[in-house]
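Note that one protein chain is taken out, while the other chains of the complex remain in position.
Which chain is which? They are A, B and C, in the order written, and residues in each are numbered from 1.
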Amino acid sequence: MNRKIIAGLAATLACSAVLADEIRNYRAEAVAMMKRDFKAKGIATTDRLHEDGVQAICNRSGDNPPKDIAARLEKDQLESVKYPADGKLMGDWKAGEKLAQSGRGMTWSDKAGVPGGGNCYNCHQISPTEMSFGTIGPSLYQFGKTRGNTPDMQKYVYGKIWNAKAYNLCSQMPRFGHVNALNEKQIKDLVALLLDPQSPVNSK
Amino acid sequence: MKQRLGMLLAAAALTTSFAVHAQQSAKKAPPAAKAAAPANKSEVSKEFEKFREVLEEDNPAELYEAKGEDIWKNKKGPNGTSMAQCDLGLGAGVVKGAYVHMPRYFADVGQVMDAERRVVHCMIKYLGYSEADIRKQPFSNVNKTPDHVSVITYVAAQSRNMKIAAPQKHPKEIEAYNIGKEIFAYRAGPYDFSCASCHGEDGKRIRTQDLPNLRKPDEAIRAYQGWPGYRMTGGFMLTQQWRMNDCFRQQRFPEPSYLSDSITALLAYMTVTANGQTYKGPGIKR
Amino acid sequence: MADPMKIRAQMKGDTAEIRVLMSHPMETGQRKDNAGNTVPAHYIQSITVDVGGKRVIQGQTATSVSRNPVFGFRVKGAKAGDKVVIHWEDNKGDKRTDEATIAA
Partner (left out) sequence: MDALRRTLLKGAGATGAIAAAIAAGVLKPSQVLAAEYNRAAFEAKDMAGALKNIGAASAADSTGIAIKAPDIAENGAVVPVDVSSSIPNTISLAVLVDKNPLPLSSAFDFANGALPEMALRLKMGQTSLVEVVAKTADGKYYKAKKEVKVTVGGCGG
């Protein structure tokens, strides 16, 4: 599907660009160059260079898609979230903390079939005991304490980790469940890390 | 759903003028959101800053710089020949200042080359190094620092305290910059990352590592002069080509070929962005 | 053979500041290589510094010192032009001596 969309989009854009000011379509040249230069290594195959629909829209809008389009695509993404069949969304916050620490997963140096990590501390402050945290995403310290852990909140956090693009189409956060980077149990454990009252995230 | 998506995208394409590099969309507040207490995010960075000067003052990169100089000057390559004919862009044999004037177009090969690509080109052509061997181990590891890494370190050090001035005259130089700019912003792969995911905003960090915003001259210089750099983890020299390679690894992309056009283009984009800034490398990095 | 040291020596008032970079793996003997084999310990054990023909510093080191070691010392009463001779030896018997002249 993606290829068709991209082809259509590219054609449309290429035409309008040429008509507008005769500038070259450097994006198309860049993508063609990357497809020439990048080689599959381990689990990182070259199909990863193809944009999917969400990536295509974000790439073409400088991460600033038109509001109506964004809203519709976000709804699509949200509809694709698979919630646990047993209805339980909170797992074990201790397992979640371990997962949040791990930055592994999906690189060419990671092995196929080995569960990856959540990569959470790369971008977020979470537990107060971990000083080494990134700031690309917002601080999640006291996340549950300030928001509570109602069923709605659990559902939001689960969905956000499963597919961050369901809530903000061009978010920098990966779609962990959507791309099978994290499984159901792992996401439950991360939900618990953020929302469980016993989690250090919510300590005073 | 697939069809719906397609229609939406087509609609979007028709109804919107797609400004490249428009501002980041406003983040949607999560339901019932109340911002958590902001972390004192600069505390750790400040502590690192206090000791940066100490680390930079005695940088083991100098050991590799000396080794590279020996190889360049003293016919230490496989053929026992000299680098006198190697033109890094400022004339045959001229090393002083050459580093900060690359990437540039080289008429003898008809393409734009970044510094590392040009140095390796010369080492193969004039010193008799094997391209296959260099490609077999392009980057240093704990067991071995390849000769070309030392030579690049030497060449870089010969531009210390000089102003960066990557040319944008030849059409291919302009092309490389513009393609590099697009590669920088291109989101793909399972994590939806582009270079800009980490390097597109001010004041961000991964873990404790500061991330320069590579769209700005005074920040691009920080990345530019970091590499070639002595990597404290492992304790060996790594180059710009390595930095790009490992960023793509963490971007969850497939692997860019060593010395490829894509990497030269990215380096052209970064270097031109840093033009006018003073080079203080080689670096010492975490 | 071991690569040369990089020695910097400069007078500040009546005191010479001496900085030295050494090229050495400083293997702990605990690291495993890619094949899973333990890399044997390999580290500098002794260091001496002579200034103007006199032994001013002697030291012993072990694996807690970083790879490619860096040391800084200060010697009072040294003069510009004095020769600084630094010597190291490691646990495998490799050794290296390099010298520099104290700059004004």
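The rule is short, and it goes like this: a residue touches a chain if its C-beta (ideal position, glycine included) is under 8 Å from a C-beta of that chain, and two chains touch if they have at least 3 such contacts.
Model, not experiment: these values are computed from the prediction.
K.L.:
Tell me the shown chains the invisible chain touches, ordered by label.
P.N.:
Even though it is not drawn, that chain still touches A, B, C.
K.L.:
Among B:206, B:244 or B:263, which residue is in contact with the omitted chain in the full complex?
P.N.:
Answering carefully, the residue with contact to the hidden chain is B:206.
K.L.:
Check each of A:121, A:143 or A:167 against the chain that is not shown and name the one that touches it.
P.N.:
Candidates A:121, A:143 or A:167; residue touching the omitted chain: A:121.
K.L.:
Quick one: which of B:138, B:167, B:226 or B:282 touches the chain that's been left out?
P.N.:
Hidden-chain contact among the options goes to B:226.
K.L.:
Tell me, which residues in chain A touch the chain that this view leaves out?
P.N.:
101, 121-122, 130-132, 134
K.L.:
Contacts of chain B with the missing chain: which residues?
P.N.:
44, 47-48, 50-52, 54-55, 58, 198, 205-210, 226, 229, 231-235, 246-247, 250, 285-286
K.L.:
What does the interface between chain C and the hidden chain look like in terms of residue numbers?
P.N.:
Within chain C, the residues touching the omitted chain are 15, 19, 26, 28, 30, 45-49, 51, 54-67, 69-78, 87, 89, 93.
Note that in this section only the chains that are shown with their structure count from here on.
K.L.:
Looking at A-B and B-C, which pair shares more C-beta contacts?
P.N.:
A-B
K.L.:
Cα centroid separation between chain A and chain C, in whole Å?
P.N.:
49
K.L.:
Which whole number of Å gives the spacing of the CA centres of chain B and chain C?
P.N.:
Measuring from centre to centre gives 32 Å for this pair.
K.L.:
Enumerate the residues of chain A that touch no fewer than two other chains.
P.N.:
none
K.L.:
Could you list, by residue number, the parts of chain B that touch chain A in their complex?
P.N.:
Touch list, chain B to chain A: 1-2, 4-6, 8-16, 18-25, 27-28, 30-39, 41, 44, 175, 178-183, 185-194, 197-198, 201, 203-209, 211, 248-250, 252-257, 260-263, 265.
K.L.:
Touching chain B in the complex: which residues of chain C?
P.N.:
Per the touch definition, chain C meets chain B at residues 3-4, 6, 19, 21, 23, 25-26, 31, 33, 66-68, 70, 72.
K.L.:
Could you list, by residue number, the parts of chain A that touch chain B in their complex?
P.N.:
1, 4-5, 8-9, 12-13, 24, 26-27, 29-31, 33-34, 36-41, 44-46, 48-51, 53-66, 69-70, 72-73, 76, 79-80, 106-109, 121-123, 125, 131-136, 138-143, 146-148, 152-153, 156, 160, 165, 167-172, 174-175, 179, 181
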